[in-house]
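This view holds just a subset of the chains, kept in their places.
We just call them A, B and C in the order they show up, numbering each chain from 1.
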Amino acid sequence: AAGDSDLQAAADAAGLQVNTTPEQDRIHTAENPAAVKLLPAEFAAKDTFKVAVSAGGAPPLTFLADDEKTPIGNETDIAQLVADALGKKLELEVKAWADWPLAVQSGDVDAVITNVTVTEERKELYDFSSYRNDQLGWLVKAGGDITKIDEPKDIAGLTVAVGSGTNQEKILLAWDKQNTDAGLEPVKVEYFENDADTILALQSGRIDASFGPNASAAYKARVSPKDFAVVGTLNGGWPNTAQIAVTTLKGNGLVDAVTVALQGAFDDGSYQKVLQRWGLEAEAIAKPETNPPGLPKTE
Amino acid sequence: MSGGHLRLHGLRKSYGTLEVLHEVDLEVRPGEVTVILGPSGSGKSTLLRLVNHLEKVDAGFVELDGELVGYERRTTRRGEVLRELKEKDVLRQRTRIGFVFQSFNLFPHLTVLENVVEAPVSAQGRRRADVEPEARELLTRVGLADKADARPRQLSGGQQQRVAIARALAMRPSVLLFDEPTSALDPELVGEVLDVIRDLAHGGTTLVVVTHEIGFAREVADTVVFMDAGRVVEQGPPDQVLSHPRHERTQAFLAKVL
Amino acid sequence: MPRPRAGQPRAVRRHRGREGTPVTAVAAPPTAAVAPPYAGLRVVPARHPGRWVATAGVALLLAMVVSSLVRNEHWEWDVVATYLTWPSVLEGLWGTLRLAATATVIGFGLGTVLALMRLSRSPLLQSVAWGYMWVFRSVPLILQLLLWYNLAYLYPELSLGIPFGPGFVHVETLDVVDKFGAAVLGLGLSQAAYSAEIVRAGILGVDQGQHEAAASLGIPRWRQQWRVVLPQAMRTIVPTSVNEIIGLVKGTSVVYVLAYGELFYMVGIIYGRNQRVVPLLLVAGIWYLVITTVLTVAQYYLERHYAKGALRTLPPTPRQRVLALLRTRGHLTRVAQGGGRA
């Protein structure tokens, strides 16, 4: 793991306790009989709880440890809590982002826990048990002209990168519309598939800002303070609030068990410990919900 | 390898609007040597290609030993018909008909020996060990023993032609079609190669030779056929056709011979 | 092809040509002298019972595939229908076509030049071409694209001047290469390396005698290549080039790293939003199928064009085949005739 010692050192320097080794020593919770009771028969019979996480993710939400195999991060730790509460062994499966919908629908995995935001459109296909606020952040190049982004007019005329199909995109487009309606310069939107491509574009000055999950933005800013800075955050549901949730196949009955399981972890404090571990305390929610209101459908 | 009996009935062949052969009839009896003479473009090569079924006829039939080349007679519910043969069967028929191309068409990636050995082994299923000595013997007869391991492109024109002849002979066909087998040979070799061909004739193989060597025709042929513009103008024993041609066109042609 | 002359009643029969084309021909009435015993028999094509069984099998399989495509609701054909002509999909399609076309032109233009360089007598040209191919076939396209697009990251400023000395003209790198530019550069340059091998392979396949004949006539070298060698090489270049072009059309999808709006990128954005992965990939697939079909048809006629001279007789076009079939369908009697003397 010597090669990543830079990363480790930088994180340490930033005051983050980041463990990127495969030995994660994850936070655990006790088995939750109430949750186990809610499990549909089909799942009750199994010993394992199979969860998909995305491979292309970025620290600290989901990424791979120094062995490039073991998925680690906040989301995997949440998955651990759910599995513990359900009394199952956790089995993590790394999937490409494009592949997870099919993995859930084909029954290949029981749940997806990889920063999936609840939307009304997705609710047609999946059930959700929320566990985190969708906090978004504006990442810019450190030492540049942009020092704050709090409201639509701050981004007029900028080139902004955003993930396609994310709710960040929707917000960005809404802000842009406000701007153009107000006669301000339009935003130039760039879609990048990969977090790393965005980083490179930011460094080379191709884009002025990247709009994405605050978790990874803050992490980058803290790891390389001389390169990046976060100049603003807002809730992913803007103007409402949006939540991140455990995703299961619609109607297979798993969702209630998962929500109860999460509730247990909220109650015994293990949930808060997980968020602390990855520096995400700011994104904690009060209680998990089954199918909370999602981001509205567009078009 | 006894000679085959070849009969052509009313062969016709056109390319687009150009009628290359009009109604050619010909009979070549077993063991006979038939020499085809005729001006360039008169359809001699085309005729040989039709016999070999390399090109389909527009009308007419080729019969080898009473068997149709490319067709078979079959009685079906709706009476007797001629059914076209499958490619596999046509290929089988061709192993009995040797063909030496005017342009040789040797296999450039194989050595001379492999060129000669290939067909007997793969088309006739003979054992390589049996065929090889025979092939070397043939190469020796055409004066190419030392070139067995060369590749065709490393040979002179005359050497290539001799390989092509050896390749056809190695099949021990019952009918051999030669398209100008001595065009690239010097007079010395012409003599030698004709000796080989003559041996074949005495061995009973039926030969059809397209050539411009009137001398050869006179000496070896049982029948000389003179073709012009896609028709058989005159045919008969060499004596008659070459020395006392009845047809004007034949007379004119022979008069030009140096 | 001989045609029946008026007033001379002749039997008409049909032979199937090599390629399965029916050929109508007229035979003269047999004379008593040589009329062979099978004159007058009908000619029927060869029987291939195995083929019929196999055809039936294939048809059945096809039916199964089609039925499963239609019946399995997971394909979500209604979603496919909605998005097939969705404005941003069409926009992406246009982006793909524009990119592929430009990259093809650059790729094959530069590729031909590189191929000729590699086959030239000059060791310098040879090595430059070799080096180019070596590097550009090796470097992952994605790396190239990122580098071109983010040139500013590596070199914030480009300067023109004395090598290792002072520069005269300075340009902000960001202004030089835009998204389309980076995509076209990346795709075109790497395509050139592949195309060069294809062109070279085609040239290698041309008979040495042709090079010699051209040289012996004293035809200038570029003209030898242009007029004698390349047209003959085209016969093998065309099919593999179409391969490459199809690959390029689909390969444009790697420019997603530049967030360039081509077909695949657009489809990805849509399924990223609505999670309908399979039907949206089918939308892309259908458009690719259309493009491939157009290219395949073009290929057919190009191949035919360049087969002139290589083949003694060209096989009939599909249109000619159909016409010939229609023409002969009228004749019910096809009778074999050994001919008599003319």
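By our rule, a contact is a pair of C-beta atoms (placed from the backbone, for glycine too) under 8 Å apart; a residue touches a chain by one contact, two chains touch by 3 or more.
For clarity, every value in this text was computed on a predicted model and none was experimentally measured.
Trainee: What stoichiometry, expressed in the displayed chain labels, describes the complete complex in this file?
Mentor: Per the file, total copies of each protein chain kind: A x1, B x2, C x2.
Definition applied: only the chains that are shown with their structure count from here on.
Trainee: Once every inter-chain C-beta contact is counted, which two chains account for the most?
Mentor: Comparing chain pairs, contacts are most numerous for B-C.
Trainee: In whole angstrom, what separates the CA-based centres of chain B and chain C?
Mentor: 41
Trainee: Quick one: report the Å distance separating chain A from chain C, using the average Cα coordinate of each chain.
Mentor: 45
Trainee: Which integer distance in Å separates the CA centroid of chain A from that of chain B?
Mentor: 82
Trainee: Going through chain A residue by residue, note those that touch at least 2 other chains and give them in order.
Mentor: none
Trainee: If I count partner chains per residue in chain B, which residues reach a count of at least 2?
Mentor: Answer for chain B, listing residues that touch two or more other chains: there are none.
Trainee: Can you check the complex and tell me which residues of chain C touch chain A?
Mentor: Spelled out, the residues of chain C in touch with chain A are 146, 149-154, 156, 174, 256-259, 265, 268-275, 277-278.
Trainee: Within their complex, state which residues of chain C touch chain B.
Mentor: Per the touch definition, chain C meets chain B at residues 1-2, 13, 15-18, 23, 25-28, 30, 34, 36, 38-39, 41-48, 208, 313, 336-342.
Trainee: Per the contact definition, I'd like the list of chain B residues that touch chain C in the complex.
Mentor: 7, 9-12, 14-17, 19, 22-23, 25, 56-61, 63, 68, 71, 73, 76, 79-86, 153, 231
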